[in-house]
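The complex appears here without one of its protein chains, the remainder shown in place.
Per-chain numbering from 1; labels A and B assigned in written order.
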Amino acid sequence: MYSESNEKKLDEIISHYPVKRSAILPALYIAQEENGYVTDDDIKYLAKRLDMRINEVEEVVTFYTMYSRKPIGKYKLQVCRTVSCMLLGAEQITEHISRKLGCKLGETTPDGRFTLVEVECLGYCDLAPVLQVNFDYHEKINTESLDKIIEGLK
Amino acid sequence: METVKITINGQEVSAPRGELLIEACEMNGIYLPRFCHFRGLTPQASCRLCVVRVDNPKNAKLQTACTMPVSEGMVVTTNSQEIEDVRAAMIEFLLSNHPVDCPVCDRAGECELQDQTYGFGEDRTRFPFEDKENYLERQISPFMYNDPQRCVVCKRCTRVCEEWMDEFAITTVNRGSHTLISSFNGWVECSDCGNCVDVCPTGTLLHVPYKYIARPWDLKQTPTVCNFCSDGCSMLAGTRAEKIIRTVARDGRGRTAGGINHDFLCSLGRYTIDFVHNRERLDRPMIRRGEHLVPATWDEALTYAASSLNEVKALYGGNSIGLISAARLLNEDQHTLRRFATEALETEHAEFYQDDDEIDLAAFFRYGTPTIATQEHIQNADAILLIGSDPNEENPLTAFSIRWAVRQKAARLFIVNASPSRLERQAQISILAREGSESAIVYALLDESKIDEAAGAMGAHADEIRALRRGLLESGRVVVIFGDELRGAALEALALLEQRLATPSVETAEAAKKAHIDALQREVRSSNSTQKPSINENPFTYIVERPTLDVGADPVRSETKFSFVPLVRYSNTMGAWQMGMSSATRGGMMAQAMLNSVGGGIKALYIAGEDVVAKANGDAELIRLQLEKLDFLVVQEMFLTDTARLADVVFPVTSFAEAQGTQVNNGSQVQFVRRSIPPVGQARPDWMVVNLVARLMGIEFGYQGQLKNVFKDISDNVEGYAGLSHNLLANEGATQIKRSQPDLSKINVADLMERLAIQVERINRNISVERHEITEKAGSRLQKRYPLITRYSEMITPKLPQEAQAETPAPLIFPA
Partner (left out) sequence: MTKVLTSRFDLKGKACDIDVYLKTGGYQALEKAFKELTPEKILEEVKKSALRGRGGAGFPTGMKWGFVPKESKRPKYLINNADESEPGTGKDRDLMRYDPHQMIEGMIIAAYTLGANVSYIYIRGEYWYIKEILEKAIAQAYQRGYLGKKILGSGFDHDMYVHPGAGAYICGEETALLESLEGKRGHPRLKPPFPAVVGLYGGPTIVNNVETLAAVPWIILNGGDAYRALGTEKSGGTKLYTVSGHVNRPGNYEVPLGYPLMNLINEECGGIPGGRKLKAVIPGGSSVPIINAAEAGKCNMDYESVAAVGSMLGSGGVIVMDESTDIFETTRNITHFYMHESCGWCTPCREGTRWLYKVFDRMKRYEGRPGDIELLYDLADKILFKSFCPLGDAAAMPVQSAIDKFRDDFDRRIKYDLVQIHKAAD
């Protein structure tokens, strides 16, 4: 399931810790890269690889919000909804994207490209409002810059 | 035990040093409400119900009594307005999303949430009903329903699954208010022990077979003892309208059968009981008329049996008749059967049926009875040596106790086995030996100079054996648990361990224990269940600071350094042995030999409760032919088994639920089995049937039809039973039968060692040492041991509704 280069990465990560299971969070990112979400097979494989039990992996995956156990779009549009961003209009941002893409919060566009979610504070409060697309930050966004960002992804 | 003085609500009381405050309060008559705290599980402090105020200038917050060890001079308040408000608030929180559907909840009436609310809550709720979040009830395993909305997230279930069963089959997923009890993909794969359901304080987890069957207050709960493996768990049999409906070790209100197993029960004891009411139960005697067995009255059947047996006896002599009993029959049955054999049949051949692969008790007890360890001894051992067998498979309670000892008391576990066991995960040294070579370990233990030889025979590393031997030498109390893999001279030689590996000085033992704990690389203080230190190579062992099972009591220890648990197979194998139901002691034939001698010396057989045809692995046809050759065959049975079909007379007898009497487990503890329902149909207890046959054959045992007289006879005549009575046992619970220790002076040590050397030499070194996969499902081998019961129980193989499986694995995922 894992490519050789990923296996090497995994070995390197595991070597950082005295116990293998400490590598679970970084390892899950690698797993998630492949399909965009954590599959059943990923969980079974990582359990074996990191000396964990399947349920120990499952409980970890479902605890952290950055992992998904369900398929999501290629681009995960994450609008920060927390207080500083809200003060500067996060709600309008969400609404704008929602209207533009024709998909509601938490949904994925039919073409499977975009998933729109609200997330809690992204640590960019002074650069609010902020949108994170997968791992990329876009700060001080407004409707125009938003349109450009989304166009750029198409 | 060291005690400290503390002040609770202005009153000075004493409590064991280091005891948790919540337990110390309870000992002094002050019950603190709780959900997450549970005897025998790691502390968690999550429900926040047990808060108290501890006078401590450094900490102004309320404290959780479930995590606070008592210390000298501690001043505690448990009953202020402030505290009552907090408790009420926590209960209100827990009920906020609760559906309050008590009328249709199986747990109602034995629900801790109800009780705590009644005792400590308020009679109002401020949470509007329409705001509740709906989670649907779902079936999450063949035996379990889950209703997430009723959950208080005390995580007792998940801790039980991990700490008691080492399964980790059920866990919490998601976080925050979306936290759910679930598992990978929402379907729980486990050994179906059902303990999680029993410890659940609410109606969140429910037994599938018991769903919507009865209200708890309608159940009559009879404490009795399980009839399957040799561990002998106590349980409460819940009956209604003369039907046995469920068995639990502990009901929802914390009432327990109070037995050796505390709150533990395995799947077999829990989910097989419905065989008792199977429609195919024999409900009247049967007599052979040509090809067919036809119903008869008791009088007809008894007279026919008695006169025919008398005939055979007159024609060929008493020794032409053999008697075979099932090892699960109670002491009273075994004792009467044995008397029946010697006094009425006048035969030497009377034996309880043993498979080829059962422990040879005659060899083990050859020179006397070494100290036998009980579950409590196991739990308090310093070291445990497991040779052969797989308790996880065959003796679930023993496996539980082993894990307990390792986890809670830092006992050292050593395993020598040819087949791998899940218990290896707890072991300090686990030696995978060549099949059939396990006996060699005894050789190596008794004589250090033979380690290399033994290692060669076992296909193991000499260093490991050396380390194992050293471990045992240094340890204080050692429990040796063994299966049938130990044979012959090795079994006899166990008696020598005590002398050869003598008790170390207290200092040595303590230093060794310290070193061991250190080697575990665990900080002893750092383990609540959020905090399982995982630095160890082996993630499955860790210890908790404070043992929780023996609250307020000194640990139970045996007087000798070594004590033994022979993992005999059936619920009363040990009792049958003690009742003298063994030909070996009388020079008669063993059960298998009797069957083989049919057509030769044996002309008639009297079989009580054993399906010898079904038991004959692969040779069923052969045994059937043998039985057909008999002049006369009497069978006492619950069902028309393959053996019973061949009989001339079949007597219907009672099951464990209908019988009363005593039974002895592998710890040599005798326990009182209570009748929980009246006999089904015309069934009678086994002892009563033989008693009647004997009477018709002209022999009177003087029991006057009274069970207690049978036991009186036992206590008068059987070693170790003096002074016991049913009344006493019913009140005291499990009582260990002690018999005289082996007389070492009588052992010809040189000869014994010589025989042991030959035994080791003969081990077939061509067999390769192989690692098999560990069976996924614990206890599956155990189930196979009881073909009769598993065949007639519908519970044990629940029909999985196809739809249930299709619907279930939709785990709730967060965030949406």
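Everything that follows uses one rule, which is that a residue touches a chain if its C-beta (ideal position, glycine included) is under 8 Å from a C-beta of that chain, and two chains touch if they have at least 3 such contacts.
Note that the coordinates shown come from a computational prediction; the quantities given were computed from them, not determined experimentally.
Asks: Of the residues B:R126, B:K746 or B:R771, I need the one that contacts the missing chain.
Replies: Considering the complete complex, B:R126 is the one touching the chain left out.
Asks: Which listed residue, B:V153, B:L293, B:A433 or B:M581, touches the chain dropped from view?
Replies: The single option touching the absent chain is B:V153.
Asks: For chain B, which residues reach the chain that was dropped from this view?
Replies: Touch set of chain B with respect to the missing chain: 43, 45-49, 51, 61-62, 67, 85-86, 89-90, 92-94, 96-97, 126-127, 131, 152-153, 172, 174-179, 518, 521-523, 525-526, 528, 530-535, 815.
Asks: Quickly run down the residues of chain A that touch the omitted chain.
Replies: Touching the missing chain: residues 16-26, 28-29, 50, 52, 56, 59-60, 63-67, 81-84, 86-88, 119-128, 132, 135-137.
We adopt the following convention: only the chains that are shown with their structure count from here on.
Asks: Taking the mean of the CA coordinates per chain, how far is chain A from chain B in Å?
Replies: Whole-Å distance between the two chain centres: 48.
Asks: Spell out the residues on chain A that touch chain B in their complex, using ranges where they run on.
Replies: For this pair, the touching residues of chain A are 18-19, 21, 40, 43, 51-59, 62-63, 65, 68-70, 106, 117.
Asks: Quick one: which bits of chain B touch chain A in the complex? Just the residue numbers, please.
Replies: Per the stated touch rule, the residues are 168-175, 183-185, 534-535, 539, 811, 813-816.
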